[in-house]
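Of the protein chains in this complex, one is absent; all others appear in place.
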């Protein structure tokens, strides 16, 4: 195939919208300039989150990142989790078209 | 890297919003407690689904699951499909941060 | 496991909503009949896109595709990019349940 | 109001604007959720209004209205099914799913009919509002039963195994859903509120529920115009048989409605026209989701193309003034 | 207005309809964002109205109202914390997070109380509106401080390392947030606009902010009914202690409010009832997000179940007429 892609990582974070601005600040601090946010609903240990009131609204943040930034990002997110914040964090491999 | 992740599966289901409550009941039955729902639009064999009227609204349900629950989930979804329901089901590998 | 899945590709495109109708036309031209659209927000080189005004609204288009269509799609998207359009394009492997 | 004048009521003009915008491929579009939000408002408003009036209504006529609404909801989809299955033109699943829509009602069409009357200052009975509530459910049930019979027949002609799974569709749950459908509950509930609340209390609500009603309806029909025109591109897939069904069926349903309204219920021509619209219009709110799950064998694109793309515009532009003239003429016989 | 009549005001009836719809598992639901949009409207409208009236108000009473609102916002959550921690029934983090909600105010309950008065044509002071603004913030601070103390205590009893990280929560930022909360800013800002703009200019805004207000409130309470009923399924998890707290706490807060309103501020029974509602109602707008981040150890499902599922319905159905009677009786002593 003529199209060349680059192996990178996708990190996805599901959390309450109340943490959005703080996470974004953290991204800036560790030098991550791009991210995408989805407004989502969901269910889990902390009950139904169906986005009808502010305390009840989930977001999913997706970051496509190079392997280097990936480590920094995961460590920053891990720190959040160790502070007791509820974040669901997972990652996948991806091929990015430059 | 100091951050440890666990290999799990992501299952994504795209279907009409009319099936949401039934699918959620199914999740509960097979012991899946967490899921995330995206309101989406789309096009496919059954025509444009652009979320302006109820019969016309797509959702995407995403479930992050351990390999064991994965099999149970896929079988339950397969059963839906064999009953003739329109579900688009696909899965990916993921690394989850606990 | 009794459930059989098929290896396919997921292509995701993040771009401004102003390109949606044109991309959809392109999909039709290269014979891709199904796709799913997410309304998203985001940040990147071109500034915050938070979906409050039309020039400021991001979408993510997701296409699940066979390996053959995948190449055609990526080439078509690459052409867009070479024309200077801002698209973020990346792909993943997936297992699809027929 | 002559036939042509009726096209010049603002709501119908905005509908036309929506269709036009889509035809010239304008990027005019409503944000997600706005149409759904507006239709909640409209159901609430019409319910409140109907309830306040029905509180002072004749119980006997109300009961009769309910009875005949139920009958219409059963008979019309059966006629539709027979038409669609004639010479086996349409397969039984699509026939069942499509016809279920015609037994039910399109609230937007009904509200446009009320706008048509109110703009011309013509009084009308409010019983048709309660009839609208009643007609949401029976059609769904008919659709499911027809599909179930088709499925049984198919299962017999096939080796066992495949068929049985289909059988296990939970019909009880589906029936329950037919009666707890959101628009039924909201409309019925708002009617109750309108009937229970004191007139003074209701007066505080009227600026919202009555005064701005016509304007909101215009905005809603603008979106409905866009939605209707979107379906045009599916006309070719649907085929001539289905498209013509989308025009013939409302003619039949509307004629039945005029008869029910004038002869069986003794309504004025205005009231009978509203009953005709109950008969002629086809739901695209409650029924499509029910059919999607209950009759997955049918193609949703068919029924949305027909109800939204053909029957809805037909009724808004032609049906409303025509059935009104028909009711006047028939009342005068 | 007798106690029973008060249940028949449209807003309360729509609340009941929402609860009912959810209980019968109707698929009635609001599009995403609609509830949030409506509550922006309601805050703006009540702010404009309050501001226009406060512009001609007595500065001394206004100042006293602010003072006592602040005190209520501090005292009520402390009482709540003591109740919850009694015999160590509820762990300190959940106790802190829950009680913070009770120091703050539920705008929907407050607006329903105003609807209750206006429907009956009873005049009321407008100082309670400014009190509502004041009470949004101190409760959040109390909640954070209580949780911080609990965290310190826990850290001592544990080996170092784990605890310290928790400590580093940025409390300064959280306090700032407590005061720049969206509803505080909108309410306060709309009050300023109402006070600054000329009466002629305000008159052009009134059809939107005043006339349709009651109707919009009905639509909002319909959604709140659905949201409240959704929490019922979490009652079992929450347990009897928490559920009964959800009823006892508003009784205490409301009684304090009646005392503050009648004795300390010299309000009419109508005004005192509004102060009682400030005391008895529990926030579910500003406080939950603050607690989610500030007290992550607490379970959000608990506080939403209590405030939305127990206290909100209790106040709307029982609290409002009851505190009004209490205020009348106490004023007459």
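By written order: A, B, C, D and E. Residues from 1 in each chain.
The working rule: contacts are C-beta pairs under 8 Å (C-beta built on N, C-alpha and C of every residue); 3 or more make two chains touch, one makes a residue touch a chain.
Because the structure is predicted, anything quoted here is derived from the model rather than measured.
Residue in contact with the omitted chain (choice from E:8, E:79, E:145 or E:192): E:192.
Across the entire complex, the residue among D:34, D:224, D:298 or D:327 in touch with the chain not shown is D:34. Residue positions on chain C in contact with the hidden chain: 16-19, 22, 39, 41, 46-48, 50-56, 79, 82-86, in rising order.
Contact between chain E and the absent chain runs through residues 32-34, 36-37, 40-41, 44, 48, 176-177, 180-186, 189-190, 192-193, 196-198, 200-202, 204-209, 211-212, 289. Although one chain is not drawn, its touching partners on chain D can still be listed: residues 5, 8-10, 13-14, 17, 20-21, 24-34, 115, 118-119, 121, 207, 211-216, 218-219, 222.
Keep this in mind: only the chains that are shown with their structure count from here on.
On superposing C-alpha atoms, the copy chain A sits rotated by 120° relative to chain B, to the nearest 5. Among the other chains, C has the CA centre that is most remote from the centre of chain E.
Distance between chain centres (mean CA atoms), chain C to chain D: 37 Å.
Residue positions of chain D with contacts to 2 or more other chains are 32, 36, 289. Taken residue by residue, chain B touches two or more other chains at 38-39, 41, 92-93, whereas all remaining positions touch fewer.
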